[in-house]
Each structure stands twice: as C-alpha cells, then as structure tokens.
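As you look at this complex, bear in mind that one protein chain is not there, while each of the others sits in place.
What follows is chain A.
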Amino acid sequence: MELVNTISQGVLLGGLFALYALGLSLVFGVMRIVNIAHGDLIVVLAYIGLTVTEFLGVSVIVAAPLILVVAGGLGWVLQRGLFEFVPRHDPLIPLLVAFGLSIILQNLLLMGYGADPQKLSLGRLEQASVEILPNLHIGVFSLIIFGLAVAMIGGLQLMIYRTGFGRALRAVSDNEANAAMLGLDTRAIFRKAFVIVMLTVAVAALLMAIRGNFDPASGSTRLLTAFEAIVIGGLGSMWGTLAGGVIIGIAQMVGAQIDASWQVLAGHLVFLVLLFLRPSGLFPKNDG
C-alpha cells in the first residue's frame, strides 16, 4: 500500500515537472534557444494572473482566458521585440540574452510586487482529495495538473504532427535555411511558436501559483527539474518530457521514503544514471 501511494504521488508530481518543462522543450526544439529565463517567465505570468484576478475580483478559472490572451501577446512581443534580433549561429548568445532577461525579470518583479510570497486561491479544491483505494488519497488538484499536462502534450503532439503549421514548424526546426528556401516565412513561424510556448507557460504558471506560494525568486528552482525532465525524455520529444518528469517524480518520492534528505538527491541521481546509460534520452527524436 505504502509503495502504491509513493508511486502514485511520484507520478502526479511528474505531471507538474512535465508541465514546467513543456515550454522549455518547445523553445529548444524549434528555436534551438536554451531559455534560461523560462522559470522566470512562469513566475511573471503567475504575477500577471495574480494582478488580473485581483483587479477584476474574479476567480482564476474565470480570468484564465484573459490571462492566456495576455500570455500569447507577451510571447509575440518577446519574439518580435527581443529574440528575433538575437543571432542564433552561436548557441551561447541567445543563452546569455535569456540569462540577462531572467535577471531583469526577477528584479522588475521585486520592484513592482516586493518579496512577499503570493498565492492564487482555488478555495477548497486545493485541499480536496479522492480516496481511490482504502487509505490511498489522491489530491484532486494534483490529478487536474496531471490531466492538463497529458492533454497539453497530446494537443501539442497533434499540432506538430497532424497540421500544416506543425509541418512548417518541423521543417524550420530541422533546417531553417532550407525551410526558408522552400518559401516558408520562418519569422512568422517563430513568432507563432513563441505565442504557443507562452500559452503553455501561462497554464503552468497558474497551476504553480495555485499549488503553492511564489515570489520573484521562485523561477530558477523550477528550471533545473524542467531541464532534467527534458534531457531524460530525449530532446524534442513531448511524451518523453512527460516520461522524464514522471521518472524524476517517482525517484524523488521513493528517495524520500528512505530518508527525507534523499528526496531531491534521488531525482538528481536518477538523472545522472540515465544520462550515463542513454545520453540521448529515452525517446530521442529520429534523425531520419
């Protein structure tokens, strides 16, 4: 029973990690940018969520569509106003730009909102749970997070492999110069891609903000696990990212069962072992 509980908690935790990682995975997969500011973008959107819900005085669910629109707009502005001007022939340059963006965002948030921990509330739903088996309680909100992670990955997968835009996206990601030669408007594709990335970021942000407190410095801690989930899963593979998240989640929960000091360490150890055994991840993108 103990084991079932441990594993189910781990799997659900993995959904959260995958959700954090999704946008990062997309930006890297399509634009080849290692977006160090990803965690901070999540926090920025959490604050936007906070501002919108407080200003309108409505619940998160009602405000969500508006927040998504704002997030999409922000994505377009970021790509159009910043990343479009960043030369990408050397991966170090966009990485440094993202690093700078991360520092700027953190400090702007600190100036604007102060360092007090903030939180979005969903009322009683946050503490609600269902008893699946005797003595096995699963948090309703954790289930929602996991469900949304699966749905979003499924949706993105469909978009990438079943739509015209997805085809264009894959073409650009495989070889930007060739794609441009074939008449694809790569700039427009990148802008749209960043809008989609920010939509996933907004969902992750709202769920994070409901699950726990956040403050301007929370971003960087989300980044590391997100990276590990992506690398374990295989760069560019959406389902792989989910698998990576779940593996880290289970490793952490099993580790914590041994001793609380093992929780974080176990996640990192599993990451190192898998990196050693499968350097290209569990589900590497086909080169063909």
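Methods note: a residue touches a chain if its C-beta (ideal position, glycine included) is under 8 Å from a C-beta of that chain, and two chains touch if they have at least 3 such contacts; residues count from 1.
Simple rule for what comes next: contacts and distances are computed from a predicted model.
Its UniProt record calls the unshown chain "ABC transporter substrate-binding protein", which is the correct pick from "Glycolate oxidase iron-sulfur subunit", "ABC transporter substrate-binding protein", "Chemotaxis protein CheA" or "Tryptophan synthase beta chain". The residue touching the chain not shown here, chosen from A:163, A:261 or A:280, is A:261. Touching residues on chain A toward the chain that is not drawn are 2, 5-6, 9, 13, 16-17, 110, 114-119, 121, 126-129, 137-142, 211-215, 217-218, 221, 225, 249, 252-253, 256-257, 259-265.
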